[in-house]
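Here the complex is missing a single protein chain, while all its other protein chains stay put.
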Amino acid sequence: MAGSTYGNIFKITTWGESHGKALGVVIDGCPAGISLSIEDIQSFLNRRKPGQSKYTTQRNEADQVDILSGIFEGKTTGTPISLVVYNKDQHSADYSEISQCYRPGHADYTFDKKYGFRDYRGGGRSSGRETIGRVAAGAIASKILKELGISVLSYSKEIAGIAIDNEKFNANEILNNPMYMPDADAAKQAESVAQQKMAEMDSVGGIIECKVFGMPVGIGEPVFEKLDANLSKAVMSIGSVKGVEIGDGFAVAKSSGSTDNDGFEINNGEIIKTSNHAGGILGGMSDGSEIILRAAIKPTPSIAQTQKTVNKSGENIDINIKGRHDPMIVPRAVVVVESMVAITLVDALFTNMSSQMDKIIDFYK
Amino acid sequence: MAGSTYGNIFKITTWGESHGKALGVVIDGCPAGISLSIEDIQSFLNRRKPGQSKYTTQRNEADQVDILSGIFEGKTTGTPISLVVYNKDQHSADYSEISQCYRPGHADYTFDKKYGFRDYRGGGRSSGRETIGRVAAGAIASKILKELGISVLSYSKEIAGIAIDNEKFNANEILNNPMYMPDADAAKQAESVAQQKMAEMDSVGGIIECKVFGMPVGIGEPVFEKLDANLSKAVMSIGSVKGVEIGDGFAVAKSSGSTDNDGFEINNGEIIKTSNHAGGILGGMSDGSEIILRAAIKPTPSIAQTQKTVNKSGENIDINIKGRHDPMIVPRAVVVVESMVAITLVDALFTNMSSQMDKIIDFYK
Amino acid sequence: MAGSTYGNIFKITTWGESHGKALGVVIDGCPAGISLSIEDIQSFLNRRKPGQSKYTTQRNEADQVDILSGIFEGKTTGTPISLVVYNKDQHSADYSEISQCYRPGHADYTFDKKYGFRDYRGGGRSSGRETIGRVAAGAIASKILKELGISVLSYSKEIAGIAIDNEKFNANEILNNPMYMPDADAAKQAESVAQQKMAEMDSVGGIIECKVFGMPVGIGEPVFEKLDANLSKAVMSIGSVKGVEIGDGFAVAKSSGSTDNDGFEINNGEIIKTSNHAGGILGGMSDGSEIILRAAIKPTPSIAQTQKTVNKSGENIDINIKGRHDPMIVPRAVVVVESMVAITLVDALFTNMSSQMDKIIDFYK
Partner (left out) sequence: MAGSTYGNIFKITTWGESHGKALGVVIDGCPAGISLSIEDIQSFLNRRKPGQSKYTTQRNEADQVDILSGIFEGKTTGTPISLVVYNKDQHSADYSEISQCYRPGHADYTFDKKYGFRDYRGGGRSSGRETIGRVAAGAIASKILKELGISVLSYSKEIAGIAIDNEKFNANEILNNPMYMPDADAAKQAESVAQQKMAEMDSVGGIIECKVFGMPVGIGEPVFEKLDANLSKAVMSIGSVKGVEIGDGFAVAKSSGSTDNDGFEINNGEIIKTSNHAGGILGGMSDGSEIILRAAIKPTPSIAQTQKTVNKSGENIDINIKGRHDPMIVPRAVVVVESMVAITLVDALFTNMSSQMDKIIDFYK
């Protein structure tokens, strides 16, 4: 069942349930010599922290991270970095009644069938809180990318059917609005639609977009470990993601080769692509253009409306889910997508280092 | 760089270039005691074989598979199964001129940058012929699924913008038309549009859909090894796939929780879902409904039109790609998607066997 | 560089330095439904705890374990189990002077060369305290084995040249003497020799033996994942182990086929072996006899005698190692060897479950 470890060389192992004592992550394979502070990690965690606005749950989850190993005198030592966030405000009582039934859109039923029983407090391991470990590790991966001149930008592209206007795209706006949208007008509209849905005790979905700048050419492996294949797994492994696409994505289905192919040209002595339908990846390897990825996020399954379901005694019942739940997953998932992408890129960069004998000889000179 | 192995317990390793001596696959972790003949594998390979219709390349690639190990007296022995297909009709001369330039939409440029040089004959390792190993292994995975009462159905859902009509869906029709569509009328239309594009020296894309029937509940792991995450990687690792979605996929972005959630009910004493927006997977584990997956396939990048590109000497040039190329990838990729899905399911089923202590005790009694 | 994870299906990830905040382990792939208490784990940790006798260091390391995840209502849930032991009595001052030089027999030099610098406090990651995570995980692995009727017995076979007398072998004696020897007389002798060495500011080595009872036949894989190969890696990965042997081990070099071969016979309708030179493993798979393994443990490298070494400025110097160190590693390593063996067996048992198609079909019925 070992499915809580991700990555080959840069490897993370997450653990923890929403209402257990703590959640955390062990990052193994982090190179030595990187300056790393609690603030580096906390700033990432704060982007997924609830209670930031009226559109996110009002639970007061402090989510303060502690570093237990792997850092010495402010630098990574090359040994595993263990990070922990203690659960504080758990309100277990809110959840006790769901222990006997299966919430629609949740993993209650599949968990029970797989393991024979489940930790029913707040979703247990399949809670959104599981992503705390991913984001903490993502903060470290992002530091590594920064050292290599690579950056990842993520944001909400569409919420409740309201998409950003590319003409108004402003990266600085992303952290200014509770929707994490790079377009203030779209963000306001999306807020308004979301408020209406909340009033109807309903929830909304959306699309997250992620762009990578500065990736060297040739990263990723040409067959099963294609860069786009691993990015897809990374992003699809986030709860509530139902689709992933690279570059033009599903639009290629209606495209033609003459349009979809990106030409090459020499520009100031450098090879560049004249367009980027491929989204920065050719044959599973980065092509020097920006990498573009989108993820479809489903609406929050926990809604206050009465829903039809069954209980463990085999009876059809009505369920009213209590507790405090976000009417949308998208904004808080933005940093989770960014983290999974960063982790995947770091692993690909490290894996790539032994591709050419000449470079290996240089390395060991 | 080791990226030619896929799977954890049921593990496949493919090898071979389009114009090398041979291509093949080693399947390790196949259980002992399965009846397996050359025909079982050949029938899968024939579905991806070119030269079947005027819409596929007229190369006469016999693609006869040979079994070199792992079978004794008609049964799998539990040891690695080595399968080989020798390259026959290679026409290397057709490809020699592309050795000095980078074809748009191909991996020539990224390969050169990653490895310092490349086997330029027909795409080498990034050729579509790389999928021969996947399909041969997929045939074996499908036999295993069949023994467990599980089946996978794949087909072209949309080609060149022509989608099948769900009302006319007929699974028996799939192998009857060169489009591998379960709707004869749509297939005819798609053929007609494709013919027009061929005349224009252009190519078309499409969407492949894959459904899985009979999957037990609880297969897949709840965090990084989610069933949908692994299916996404598996399918996205196929050359020319640019997007993957599960169930309602990208449509969830515009959906509401009240609509998207699938209710449960008791039906003849069994728990079933009353809808299937989730596409058969909840929290990364199979939920007993049919699994539904779609992949977006880009148009064939090799087109006869003149295209702009650069050569290795750093000059802007025009390129005219010769050789025999399919005007669409979709139909031949149907069995590749089916194979990657089957392989992924088998691995998930085997991985799941140690989830409950009681069942392990029973197993070893 | 990720080397802190061990196992394929039953997978452990350890972390922590000797003088950091804490050390711990994440156990992933533990089946659901096993009763597990803090006491189960603590009793294992207590066997490696220092301060138990005058032959072990007098540091007061409480080494109390805490369970942070993976247990619900007293049972494993199938999700990762996170265990932590906080460092209490660290005396960092004792170690500051070794930061500038390389202790003989330690990993100081190799660590500096690999990572550019090191956490020099008490050996950091290469301290014996790293084994805390292994032993905590070993306690869980042992519970799983017990549920399957399998037990592991470990003890000191030889210390400072004093070997146990097989005629006096008494398993109940093992926990009665500070040498962890199954022979009280040998233990007394070994103590006496060790005391003498301590007086000489020197240290001693020895041999640990480990036996496994109740292993089913056929566990382990026939090629690279041979049971003996994985046991060797598991045990050799423990700091200070310099040799591993199975069954007759190095004695086979002087043996003959006619002696070394174990015959088979029918005994009460069961197939048994008439001898066990092979140590319970044939062709990499368990053969139904008891598994026998021995590990050679080097003397504690930290000795109070003046030693020749160099400092980071490139000067030859004399070093006098302070701090409190065991004059022998063997007794405290007994439970570490037992733990690594238990973890390896569990992983092999789980891996084996998909070996036969018929059994898989039965499992999923």
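Per-chain numbering from 1; labels A, B and C assigned in written order.
We adopt the following convention: a contact is a pair of C-beta atoms (placed from the backbone, for glycine too) under 8 Å apart; a residue touches a chain by one contact, two chains touch by 3 or more.
Here the structure is a predicted model, which is why all the values come from computation and not from measurement.
Undergrad: Where the complex has a chain not shown, which of A:Q64, A:S99 or A:S355 is the residue touching it?
TA: Of all options in A:Q64, A:S99 or A:S355, contact with the hidden chain holds for A:S355.
Undergrad: Which of these touches the unseen chain: B:G3, B:P182 or B:G288?
TA: Of the listed residues, the one touching the omitted chain is B:G3.
Undergrad: Spell out the interface residues on chain A facing the chain that's missing from view.
TA: 8-10, 29, 31-34, 76, 78-79, 144, 147-148, 216, 222, 349-351, 353-361, 363-364
Undergrad: Spell out the interface residues on chain C facing the chain that's missing from view.
TA: On the side of chain C, residues 1-6, 14, 102, 104-107, 109-111, 113-116, 125-126, 130, 158, 160-161, 197, 200, 202-207, 217-219, 221-226, 228-234, 236-237, 239, 242-258, 260-266, 269, 271, 274, 278-279, 282-287, 296-303, 305, 307-310, 314-316, 351-352, 354-356, 358 touch the unshown chain.
Undergrad: Quickly run down the residues of chain B that touch the omitted chain.
TA: Touch set of chain B with respect to the missing chain: 1-5, 7-11, 13-17, 20-24, 26, 28-33, 66-70, 72, 75, 77-82, 84, 114-119, 121, 124-125, 350.
Basically, only the chains that are shown with their structure count from here on.
Undergrad: Could you work out which chain's C-alpha centre is the most distant one from the centre of chain C?
TA: For chain C, the chain whose C-alpha mean is farthest off is B.
Undergrad: Just give me the whole-number Å value for how far the CA centre of chain A lies from that of chain C.
TA: Roughly 38 Å, centre to centre.
Undergrad: Going by the touch rule set out above, which residues of chain C reach two or more other chains?
TA: 8-10, 29, 31-33, 78-79
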